[in-house]
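Here the complex is missing a single protein chain, while all its other protein chains stay put.
This part shows chain A:
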């Protein structure tokens, strides 16, 4: 087990490598206002981040990552293109995994702006170069493919928005997709109620007093949406089958654009996703990445409390499954988060982190 000073030195050494390639050093406060993180991640973040209270500033959290701080600082700066490097401790509660460390070093690189394919390739290649002496393999994925598939479904904007909202919650996503694939009709337990709503009956009259902030108007509006939705034709079965096929895609990354091109016959928006993938692969190859050794998994990066919406990657020790913890390094594209934190502005953004402690451990095991 490497000692803490050695881990810290390695974390800073890697950061200086990133800086030497043009990244600005970035520092984040350890105590972060809880509301930003809660707003972004929801209540689930409380199970992952340490929460503490300040009598004047209110609820604070010990930083669970650097990315949120980097994005906030960048969006406030008003700049378009920039790249940042950081290294330091992050803090994570491990209620369910007592064997995992609750504080550990991360060294990261984040690139804002520029050509997305080039930026994806640069982050990946920079991290890969730091791990080149180790027995690791890289797994990649692309949440953008799934998003493109959802956008291309023959269905209403409301249904697409609901599916997009649950992209990172596989069970809920699956249940929603199954519901939207079922035949239309005002049957089932709720059919009677929705039929009365549709006929314009005052269903709320005998429903009980309106209490709380959510108004009767909001209840009625949702009932009307449900009634309208119940009559929507189902999403075509062949499209649903394709979404399933995308999630089960596995193989060499270079071989994935072709099936997407083929699938674009059924979901046309996939051809743009395939083009983005091809541009990224070309950029990776021109940076010397061996595409034959690069794996792709259609569902990689789809876990809750994540925010990736495009290219995703993880570096694993040989023999380690993608869902095994911890990855040596991981990262991805998160354009959507810049919009959430950007007060109306957005920027293309991609980044990744290395865990120096894992790197040193593996290097020691090599000797």
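Keep in mind that, in the parts below, a residue touches a chain if its C-beta (ideal position, glycine included) is under 8 Å from a C-beta of that chain, and two chains touch if they have at least 3 such contacts; residues count from 1.
One rule holds for everything that comes next: contacts and distances are computed from a predicted model.
Asks: Which choice in "Asp23/Gls24 family envelope stress response protein", "Carbon-monoxide dehydrogenase small subunit", "ATP phosphoribosyltransferase" or "Multicomponent K+:H+ antiporter subunit C" gives the name that UniProt lists for the one chain left out?
Replies: The chain we cannot see is recorded in UniProt as "ATP phosphoribosyltransferase".
Asks: Touch as defined at the start, partner being the missing chain; which of A:1, A:56 or A:211 qualifies?
Replies: A:211
Asks: In the whole complex, not just what's shown, which of A:78, A:98, A:288 or A:344 touches the removed chain?
Replies: A:98
Asks: Per the definition of touch given earlier, which of A:162, A:267 or A:328 contacts the omitted chain?
Replies: A:162
Asks: Going by the touch rule given at the top, which residues of chain A touch the chain that is not shown?
Replies: Against the missing chain, chain A presents residues 38, 42-44, 46-47, 95-96, 98, 162, 165-166, 169, 171-172, 175, 189-190, 193, 203-204, 207-214, 216, 218-219, 221-223, 226, 304.
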